[in-house]
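One protein chain omitted, others in place.
Coming up: chain A.
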Amino acid sequence: MHRGKGLKFVGDSRILAPEAREKKLPKDYSEYPGKTEAFWPNFLLKEWMVGAVFLVGILCLTVAHPAPLERIADPTDTSYIPLPDWYFLFLYQLLKYSYASGPYTVIGAIIIPGLVFGGLLLAPFIDRGPERRPSKRPLATGFMLLALAAITFLTWQSVATHDWAAAERQGKIVEKVDIDKTSEGYQIAKANTCITCHGDSLQGGPAAPALTKTGLSADEIAKIAKNGFKTMPAGVFKGSDEELKKLSEFISGLGK
């Protein structure tokens, strides 16, 4: 096969014999020593089989872990803690550090990623030597390992500092339960600041679960209102016993 002015291939699999190099023509595959295999159909068949196994793996994954869907976007909800998909976490985390955010956002958002991705894009022109082994290219190998370590660290930091329980709560699809806001029970809830954390439709918030469809009995609700539960402090409810009874029966009955 004729190849223009004769490209020089560095470490090309088809250049082995010196005479082939003299002619500046790569050897034909048929002259290549070693156990070559025809792509069509032999090798492709093997690839196809690996692909089939891989596909079954993906299908199992989709059955075991369906794609998540949070509640419909509500731009008015300012308390929502945003989180990008996992492959952008490193960038998201970088922008939390003081010299990469605020007045320095341009450093974290543009300069550092620009240098990293620019370096990646121009790697063949920065790492110009003929050596291909990683050990013979200490700078290229070193910078890539550094970048890998940085991305791993930032992603891990982001995952470790994120409140996953709150994230699950804030995104949950909550079935709307009609609440009679003129009812006595709701008025008591309002008076005792329940709705500050649990939301004005008792739909829950970033720091507190929904009070609809709790599945708890009135007695259990009353106990939590008085003694607190997990992050909820004791003594939030300040009314009389009679009010407590009305309140707990009201909440217990929501969405039943």
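Observations
Keep this in mind: a residue touches a chain if its C-beta (ideal position, glycine included) is under 8 Å from a C-beta of that chain, and two chains touch if they have at least 3 such contacts; residues count from 1.
One rule holds in what follows: contacts and distances are computed from a predicted model.
Of "Part of AAA domain-containing protein", "Cytochrome b6", "TldD protein" or "Formate dehydrogenase", only "Cytochrome b6" is the UniProt protein name of the chain excluded from the display.
By the touch criterion stated above, the residues of chain A touching the omitted chain are 7-15, 26, 29-30, 32, 34-40, 43-44, 46-47, 50-51, 54-55, 58-59, 61-63, 65-75, 77, 80-88, 91-92, 95, 105-106, 109-110, 117, 120-121, 123-125, 127-128, 130-134, 137, 140-141, 144, 148, 170-171.
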